[in-house]
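All protein chains of the complex are present and in place, except for one that has been dropped.
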Amino acid sequence: MSGEGTGRIPPWMWALAAVATVGGVALLASRDRRPEPPQSFRYEMGDLERVDPASVIFSETAPIEPEILALHAVAATPDGRIYAAGEGAVAVCDLDGALLGRYAVMGTPTCMAVAPDGEILLGMTDRIAVIEAGGAPKADWTGLGDQAHVTAIVADAEHVYVADAGNRVVLCLDRQGNPMARIGEEDAAKDIPGLIVPSPYFDVALDDGGALWAVNPGRHGLESYRPNGELITAWYRPSMEIDGFCGCCNPCHVAFRPDGTLVTAEKGIARVKLYSVERKLLGVVAGPEAFRGGPTEAFSGDLHVPFGDLAVDARGRVLVIDVNRNAIRVFEEKEPA
Amino acid sequence: MLKSKAKKPEFVADRAARRIAVGVAAVSGLFSLVVCVLLIANYVQVRAADPLDNPELLRLRERLSASPEADEALVEEIRALDLLSRKAFFTSQAHLRMGGRLLLIGAAVFLIAFRLAARWNPRLPARQAGTDAPAQRRAIARTRELVSGIAVILVLAALTAAYMTPTGIPAPGEAAPPDTPGPDAVAESVMPYPSWEDMLAQWPSFRGPGGFGVAPCATAPTAWDGDTGAGIRWKAEVPLPGFNSPVAWDDRVYVSGATDTIREVFCFDADTGELRWRQALPAFPGTPGTPPDVTEDTGYAAPTMAVHGPWAFALFGTGDLACFDVDGALVWGRNIGVPDNHYGHSSSLIALDGELFVQFDDKKQPRLLALDVATGNEVWVAQRSRISWASPALMPTESGFQLILASELDVDAYRPDTGALLWTEEGLDGEVAPSPTFSGSTVFVANEYAMATAIRLDTVDGAVQSEIAWQWEDSLPEVASPTSSADYFYIATSMGEIVCLDVASGEPEWAQEFEQGFYSSPIRVGDRIYAADLKGTTHIFTTGAAFESIAEPRLGEPVYATPGYFANRIYLRTEQHLMCIEGNGE
Amino acid sequence: MTSDPNRFPRRDFIRAAAALGVGGAVWKAAAPAGGATVWQIDPEKCVQCGQCATHCVLNPSAVKCVHSYEICGYCDLCGGYLQPGAKDRDTGAENELCPVSAIKRTYIEDPFFQYTIDEDLCVGCGKCVKGCALFGNGSLYLQVKQDLCVHCNECAIARACPADAFRRIPAEQGYLLKTRRQGGPAQE
Partner (left out) sequence: MTGRTRILAGLAVLILLAARGWAEFRFPMPEFESGYEQPELHTPLPGRTNDLVDAAVLAAALAIAAWLVLRRRSRPGVFTLTAFSLIYFGFWREGCVCPVGSLQNVAEAVLDPGVAVPAAIMWFFLLPLLFALFFGRVFCAAVCPLGAIQEVVAVRPVPVPRAADQVLRLIPYAYLGVTVLGVATGSGYLICRYDPFVGFFRQGASFNLVLAGGLLLVAGMFIGRPYCRYLCPYGVLLGWMSRFAKWPPRITPGECIQCALCTDACPYGAINEPTPDTPPEPRRQGVRRLAILLLLTPVIVAVGGATGLASHAVLARLHPTIRLAERIAAEDAGDFAEMTIESETFRASRTTTAELYEEARRVRADFKGKSAWLGAFLGLVIACRLIALAVVRKREDYEADRVACVACARCFPYCPVENKDAQVESQET
């Protein structure tokens, strides 16, 4: 440590030391890597997303691609028409996807119903636009309230049922838009448990007999009501397994096939499934694989919900709006081998 | 401090103090070294096995999820292990922080002690032997050699590295993996935009393709009679009033009409005059509840529509701008607002290469909008200096298209793809209604009570240069826009005069007076000029150096709009009718 | 004593030129001089890759999960709180998603639960954020906590962020928060 000691070391060694220092620093800096986040910090869906190929009883056919931006709603009528709505437009196609008509609308409908007489009802967050069968605007039902967030509409000859996720209620309206009943609000006296709708995914559907079914997403099932709001029956199936509904609010879309079987779509684990009339799982229409690989899968801020809407057409095919691909995906039941 | 300076303690030895300092330095150095080693060990350990990533825990969790019922014992085991691993995680984090602080303190103590030890055992300043001249020279020479040597090595190393580095990024078209159908594919399926050549075969906007008053076809009918109906192929009623001129694409002719309450677009069959569809515009967000005041000269449907392949655009006095497809479906629509000026929306639309240009001449903020034809979204917005009634014209030049607009004072040219201002020249004055025309590379504008100006353009090294060639101040147009041939510009005034000016010199070649004034703009078709006067008589004359009338067919109805000359037909809009005049194979 | 005998007026000239040049360039660069800025994560862009936990110069990271209560659905079955495939919906460690147990679940009323983030424990890994985005409303999201952040000139996480979600915002604004937007058109 003494001065004389250091003095004896030849200068070239100091030069070498200086070069080594700078070189070492450069080397360390160039190889600088932060550790990747460990496994425990990463969200893994793992096995839950896996679907047994044998249980997939539908196969996909060519999608229908109406040239509409922000495609978000689909409906089908028993006479073989398919309606699709998105930004500023409604398109009518036949079962093969050939365009039959196209109507301009104001705004972007997020859900849609076609009444038996061909009238089109379009849900636009807090109002409903009614369009005549020929495409002429007929009425605009506002006044659903500031909180209103319409997520689904169905209509039969007399009634229009509107799923309002904002107020957690299904509104029963007449065909002129006048309120008739509020369905699904908690009422211990009538044994109505109340709808739990934590997110804007809340669907209603009419079954083959014309009865109204409303999804209760917080309870992972469906409830059936009479038009006056009386609860008929309920069916819940919360489970992470394939035969149930997982996440905080599923199923997000439902539809009935003409034979009374139930098609459900789930977010989180993106899958579409088919249940029998007795609500036994018959099989999978499409698993997460089918909705993966689109251009947007893990896209940020997004809620990871690939489905815009779900419908069953006159042939019993399942129509799913794939928002990532902006198309109607069509799934057809496989012929039993 | 002064005192210490005077004593120069730097060079005062103190053996006892030094010994203590050395001891402290040794202890603290050792301590720091130990902490350092421990820290590194902790780091390596955590990297090798993250306490939170306990494989045992993972295994247990898997077992739990595999078992149908929640097994109490298993759950307990997981909870215990989980607690343990979290504890381990936070402990190791705490160790890391604590270790860092200890190391800092240790190092500080070590440094202070080491410094003191050095101070109390000073090395006295030694007189260094001064280097002699040859030694200095040798040293400098060695340094020079070293610097140059290193530089050469560096260059070689860089070149080797550059040579060894594969480019790594496939060139376009090379090994492009088949992409999933994304928005790209969706967008691709949208129809392609028509090219300029496509547009030249149509009548897509006010005053023809490019909007400068020259018809793309070589001939047009010269004989018809409004009273007898001779030469008139069809005549259809236009249900709503509008000063806008007809536009046509393939087999469809479009006009718009509006009152203070309704705004409609009409599509007629070009062959039969049958009304193929009419579409009323809905109210868009922002559509004014009460109609804005408009002058009698403009009305609610003054701007001429534009057609761009499958899209037809219409703009109304309320600021409603809509795009329809060939079948009349609304593709998009929006209200762009009503400009604050004294004539409202009066400039016509024009489209090129997928962009629709809208002159939006608000007094405070005059601007030029370029909208995407398929969505109506803004592609760019250019600020304008002043307002006008005139319409944009597209001039094809060697260096690309120029979008030429007249304003109260200036003539401005913009790049249609970016909105960049290419040039501007002062050449106008007053309330300008006539739109520009051009001949060769000379742009021509004119306005009544002001002047007509010819601006010569020159492209130097890709940059456009403009210069005023000449001005003319005698007979000037009020409404009708001038037209041009290769050698002459033609002015049609509202006093009924037509003047022919030489492109190069600006000298009047001839002037001709007629009984009626002109609002409808003269159009050149091949080597003839067609000018329809206010009574509906069309004056057809040659483009030659002297006035030579060819015919003067009468219609019998006043004509304000500029007819469309397309496929050997003329589409003419009068106050209530749209008619098609077809030649007899002349 | 140290004042230079003014031997080189040329040097004075160079000095003045250098001062003017540097000063002028900097003034030009600074005009209009911006105010202080802070780093924030754009929640719309974040893809929850987990690098916020490991790439911050601080340990634990200055990025924490924040909870927008006005967006939260107060679900019983919370995707941000429970492991995917959890057997029960309770606070048992075997059901918890958070690796460091930083989310606290408290009962409010049937069927609603409140979820709170314990910032002292949170490491900013974003696991819960992904779970919430997948199954819930996206009410959990990552944000840079300004009291913890040391405001590096170039944020080490921003450099590593694969989604380019980090950006500077004015210091007075402080945060890019997710709030419930009532009325008004969607921003394009």
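Note that the chains take the letters A, B and C in the order they are written out, and that residue 1 is the start of every chain.
Here is the rule we use: a residue touches a chain if its C-beta (ideal position, glycine included) is under 8 Å from a C-beta of that chain, and two chains touch if they have at least 3 such contacts.
These numbers were taken from a predicted model, which means no experiment stands behind them.
The chain that is not displayed touches the following shown chains in the complete assembly: A, B, C.
The omitted chain makes contact with just one of the residues A:His72, A:Arg102 or A:Arg237: A:His72.
From the options B:Ala13, B:Ala80, B:Leu159 or B:Ala545, the residue with contact to the unseen chain in the full assembly is B:Leu159. Screening B:Asp250, B:Asp372, B:Asp502 or B:Glu557 against the full complex identifies B:Asp372 as the residue touching the chain left out. Residues touching the missing chain, restricted to subunit A, are 1, 6-7, 9, 11-12, 14-15, 17-19, 21-22, 24-25, 28-29, 31-34, 36-37, 69-70, 72, 87, 108, 110, 125, 147, 149, 165-166, 168, 198-200, 295-299, 301-303, 323, 326 (touch as defined at the top).
For subunit C, the residues touching the absent chain in the complete assembly are 1-4, 11-12, 14-15, 18-19, 22-23, 25-38, 44, 47, 49-51, 56-59, 66-74, 108-109, 112, 114, 116, 119, 137-138, 145-147, 149-154, 156, 159, 162-163, 171-172, 174-175, 177-182, 186-188. Seen from subunit B, the chain kept out of the figure touches residues 1-6, 8, 10-11, 36, 43, 97, 100-101, 104, 111, 114-115, 118, 125-134, 136-137, 139-140, 142-144, 146-148, 150-151, 154-155, 158-159, 161-163, 165, 167-172, 175-177, 179, 182-184, 186-188, 190, 192-193, 354, 372, 374-375, 377, 379.
Rule of thumb we're sticking to: only the chains that are shown with their structure count from here on.
Looking at A-B and A-C side by side, the one with more C-beta contacts is A-C. In this assembly, the C-alpha centroid of subunit B lies 33 Å from the C-alpha centroid of subunit C. Centre-to-centre spacing of subunit A and subunit B amounts to 35 Å, using the average Cα coordinate of each chain. Subunit B has residues 52, 285 in contact with two or more other chains. Touching of two or more other chains is recorded for residues 35, 38, 40-41 of subunit A. By the touch criterion stated above, subunit C contacts subunit A in their complex at residues 43-51, 53-55, 73-79, 84-86, 97, 99, 111, 123, 125-127, 130-131, 133-138, 156, 160, 163, 165, 182. Of all residues in subunit C, those touching subunit B in their complex are 59-60, 83, 85, 87-88, 92-94, 96, 99-101, 121, 185, 188.
Interface of subunit B with subunit A (complex): residues 22, 47, 50, 52-53, 117, 121, 123, 180-183, 186, 189-190, 282-285, 325, 327, 329-333, 375.
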